[in-house]
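Every protein chain but one is kept in place in this view of the complex.
For reference, chains read A and B in written order, and residue numbers begin at 1 within each chain.
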Amino acid sequence: MNAATNTAASNASSEAAYYTHAYLDEQTKRMIRRAILKAIAIPGYQVPFGSREMPVPYGWGTGGIQVTAALIGPRDVYKCIDQGADDTTNAVSIRKFFATVADVETTESTADATIIQSRHRIPELPLREGQIMVLQVPQPEPLRGLESRETETRAMHAYEEYGLQYVSLYENISAFGRIAGGAGYPVLVDERYLMSPSPIPKFDNPKMHLSPALLLFGAGREKRIYAVPPYTRVRSLDFEDYPFEVQKWTQACALCASHESYLDEVILDDSGNRMFICSDTDHCATRRADGHHGSMSDFSLEDAEQSRTGGERP
Amino acid sequence: MAYVAVKGGERAIDNAHALLSEARRGDASVPEIEVAQIREQMSLAVDRVMAEGSCYDPDLAALAIKQARGDIPEAIFLVRAYRTTLPRFGFSEPVESGNMGVRRRVSAAFKDIPGGQILGPTFDYTHRLLDFRLAAGDQSARAAARIADEPTPDTLPTIASVFAHEGLLEVDAPRNAHAEPFDLTRDPMAFPADRDQRLQALARGDEGFLLSLAYSSQRGWGSTHPLCGEIRVGEVAVSFSPDELDFPIEIAELTMTECIMLSGFASMDGAAPQYTRGYGLTFGHCERKAMSMAIVDRALRVREFGEEVSAPCQDEEFVLYHSDNVEASGFVQHLKLPHYVDFQADLQFLRKLRQEYFDAQREAELGAHKEAAE
Partner (left out) sequence: MTSAILDLSRMKPAFADPTSESQFIFRKLLDAMSQPGTLHDLSAAPTPPPGVSRAAAAVILTLSDQDASLWLDPALRGGEAETWFRFHCGASLVTDPAAAAFAVICHDLASADLRIFNQGDAKYPDCATTVIVETPALEGGAAITLSGPGIQSTATVAPAALDAAFWRQRAEIVSKFQFGVDLFITAGDRLFAMPRTTRVNLQGV
């Protein structure tokens, strides 16, 4: 045990040298790889796996990180986004982790990436065959909000008893006149397993249907991996008279004028002024590079901040 | 690009880490604390970190406490994350607590038991008055303990063996010591949980969570009528049988705390009524934890005794899924991460609902005006 301490101390300056490639040991990777293959063979079914404790907290993408670590190799180009953006702190942190422990090429370009790890979004650019989307999942069980016991929900999946889910959607309609739930909207995969798509907005649900790319879902804390293989039917639950609908905005992106992308709302001041911008930063930057300009494309938040505070940063 | 500034980025993270490092050090004119000082003088914190970190290494635990600025769950997390990277050679022989080199041992069941009551180092009968001599560094605060006239026996029979000849206490079902025990660090939780899985989860579980559950049980929320059969603290040997050898070799000596709670009577499989028991075992000196664990262990055995699950402490899924503070802390605190996308989805929905509400109200008002006009 002292030897272990010394090893850790003598390598303190070089984390990459101390830890194995992609952080996980080979036996752990094999275990995760077996789980991934079974997940693909049973689309939408949550495969339990021996999730390891990772050097980032549960809730910060430990499932996605383990899935990526089991996949990633020298031929990959890795992209990591959080809320659609490459430069959110947690995305930066995870990207840096893989750049260090897997020595992999990273990118912000959706088109160039072979593995895209994401929290809460599927990119706007349609994914292509050969790409792998790895989604971080906080709660893999779509029925958990309706039934807190794992023993019960596992039986519901086993016997395809999804009545409870439909009842809940129906109750929504009675209460709100429509199906509530803007993110993490439940889907039926290949007409068999009910699946949580992770907290992506329902705006992104249709992107999963018959996607040419492989979609993998990793829930570290809950110790589950599941998958949607390419070209697999993914149906968002609805009723004939209350069909599934995605979010729409009356505004266009203030930076790139996109009418088709999912928008983030940015509060500009205390008097109710706001702008809407693409949540997918790569999509927005690519459009602007292609010459698209939104109503506030010259706008800089930093400038706005400075004029408000008289040039002094708070 | 302005937009990067809003969304944070690498520079922000680097700076946050630098600030953290400064905050950890505190006032630089005060001497820096050494890991060895934490190990020796914060030993109960070290013990808790080893117990819930599932890794027996006082130096690593002390380092984790230093690095975590004294935040114990954070230190536990550091030790866990390090532990994951260690190779697993196998599993040890069961520890024989009857052979413990006892430093402290108390039974609430009998006035005296073979080997006697040994108070040892305990807060139990201290008067909780802040000792300002410690603040002043006054050496008189350091009392030297008197050496006993007789040495403590090398081994002290456990309460279980005291009961054995009368058969008053249930005997643990004999189990094949060579059967591989369940390992939560390698396999996900599964239900119904066997005892090995349950005890491992409780041993790694958060002390505060288990304490509250045990307390709730005592207050009647799933009472088990506990009585402290014995709590003992001391050193035990750990042995390991490598595949190449057909005999065990001693690999370490660990400090451990063991607690046996005597609980309500039961007739097991039609036999004469006996005391049932709950069991607690931790790395290091963690009495509060070992006692809480023993109460919760017994409470979770409801199914075995054909009792009804009526309280949280008896509910296996509830207790085992929520006892791990590394999982719990991560998930609660992940709410700090950006949720713009889901928030925007909610916001849109809420705005639509409000719009409809106001539209309906306006229509109703118009209708009322119209009626009044007619």
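Operating definition for what follows: a contact is a pair of C-beta atoms (placed from the backbone, for glycine too) under 8 Å apart; a residue touches a chain by one contact, two chains touch by 3 or more.
Not measured: the values here are computed from a predicted model.
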Displayed chains contacting the withheld chain: A
Per the touch definition above, residue among A:45, A:217 or A:276 touching the missing chain: A:45
Where the missing chain touches chain A, by residue: 20-22, 26-27, 29-31, 33-43, 45, 47-48, 70-74, 130, 154-155, 157-159, 190, 192-193, 212, 214, 227, 229-233
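In this text, only the chains that are shown with their structure count from here on.
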Chain A and chain B: spacing of chain centres that average the CA atoms, whole Å: 32
Of all residues in chain A, those that touch chain B in their complex: 1-2, 4-5, 8, 19-20, 23, 25, 48-55, 57-60, 62, 82-85, 87-90, 92-93, 96, 119-121, 138, 148-151, 176-177, 180, 182-184, 199-203, 221, 223-224, 247, 255, 262-266, 277, 279, 281, 299-304
Residues of chain B touching chain A in the complex: 1-10, 12-13, 56-57, 59-60, 63, 77, 80-87, 185-192, 252, 317, 321, 326-327, 329-334, 337-342, 344-349, 353, 356
